[in-house]
Structure formats: structure tokens, C-alpha cells
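Below is one structure; the comments refer to it alone.
Removed: one protein chain of the complex. Kept in place: all other protein chains.
What follows is chain A.
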Amino acid sequence: MIIPRSIRRYKERKEHREGPWAELFEPYKGDEVVSLDCETTSLDVKKAEILSIGAVRIKGRKVITSDRLDIKLKPPASLSGDSIKIHKLRAQDLVDGIELEDALKQVLEFVGNRPILGYYVNFDVRVLDKFLRPQLGFGLPNKAVELSHVYHDIIKWKHVGGDVDLRFDTIAGKLDIPILERHTALGDAITVALMYVRLKYGETPKNIY
């Protein structure tokens, strides 16, 4: 059954307004954003299982790395050779991992009703939603901010015609942001946070071609 996301959200908000997670559905008034990233076993939402989740808050132009979320989960059955090559998480690296159920609660508590920032954020949100729904009956109601859109919106005025290169490493390079630790959830979350702050508050990067 395919219901457009906005309609479903509306429905879920109505259902959960009085529930234990009511706060999540309040409209957000503050100035904070949460940068979030998941490492998964697959890039296909249907098959993907979560391995680790990293998140940091961004307050103004500061990335609050001292208050962060760095969760490792129990290794799922589908942990396979292909994805291990990218995120370098083996089953034995995840033996201390926690149950998905607890992890999701921690994520909800950390994120609250703040907007969620990410690189291809819809993928992360949809994977999280996939596991949230059966458990709590709703998906993440938060506003999602897509880093590559923020980047594109700023760059396109300088770049009439042609496609903008939106690869992660390219964006980091153009913005002259050090990539802290590629392909760990927290490392990517921090890098994305820095790119966001840089785009939001810094000058438009030069020599984008």
C-alpha cells in the first residue's frame, strides 16, 4: 500500500499526539539541527540492516561533538562481504552492539523534534522508518535537510547549465573541509555537520568548476 509520505505523516501525527512520543510531533522552534548517519548492510532500503548510527547536534555554528550519539548494533544476519569492504565493520566488531530496539529509542531521544541533516538523508530516514514502524507505529516525523541540496542551491547560481558534482568527497573538497573518518557513522555525521555549517555561515566557495 503506497500512501504519500505527507499524508501518512499527518495521520501518524494525529495518532501519536497524545502518546509517549508526543514531543516528537511538536513543530520545532529552536536553532539546532542534528546531523545523522547510518552504516548499513545494503544501499537498498528493503534489504538494508543497520550496523551503526552516529549523530551530532549542530548549534549555530558549533558542532557539539561532546554530546553525540555513537551506537553499534548487534550484527544482523545479512552482514555480507560487499558492504564490509566499505564500512569495515565485521561481525566480531559488533559483538558489543546493542539491540535495535534500544538503539531506535536512543536515536529518538537524541534527535527529538529537531530537523535531521544528512547526505542522502532520505535513505537513512527511510531505513530508520522501516524499523520504527513495526515497533512504535510511526516513522520519523522530523523535517529532513539534504546536504547535497543545500550545496546545490548555493552552487547552481554560479554554475549555469551542466550538472553539479554532488559526490560526498567532491563536496568536502570544494568546501575545503577535512574528512574526519569516512565510513564510520559518527565520522560522516561530523563531516556532514561541518559542511553544513560551512555552507550556512561561510562564503560561497570559489573555484567550484
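Points worth noting:
Note that a contact is a pair of C-beta atoms (placed from the backbone, for glycine too) under 8 Å apart; a residue touches a chain by one contact, two chains touch by 3 or more; residues count from 1.
As a convention for this text, contacts and distances are computed from a predicted model.
Taking the options "cysteine desulfurase", "Amino acid/amide ABC transporter membrane protein 1, HAAT family", "Cytochrome B oxidoreductase" or "CBS domain-containing protein" in turn, only "CBS domain-containing protein" matches the UniProt protein name of the chain that is not displayed.
For chain A, the residues in touch with the chain missing from this view are 54, 61-66, 70, 176-178, 180-181, 184, 186-187, 190, 193-194, 197-198, 201-203.
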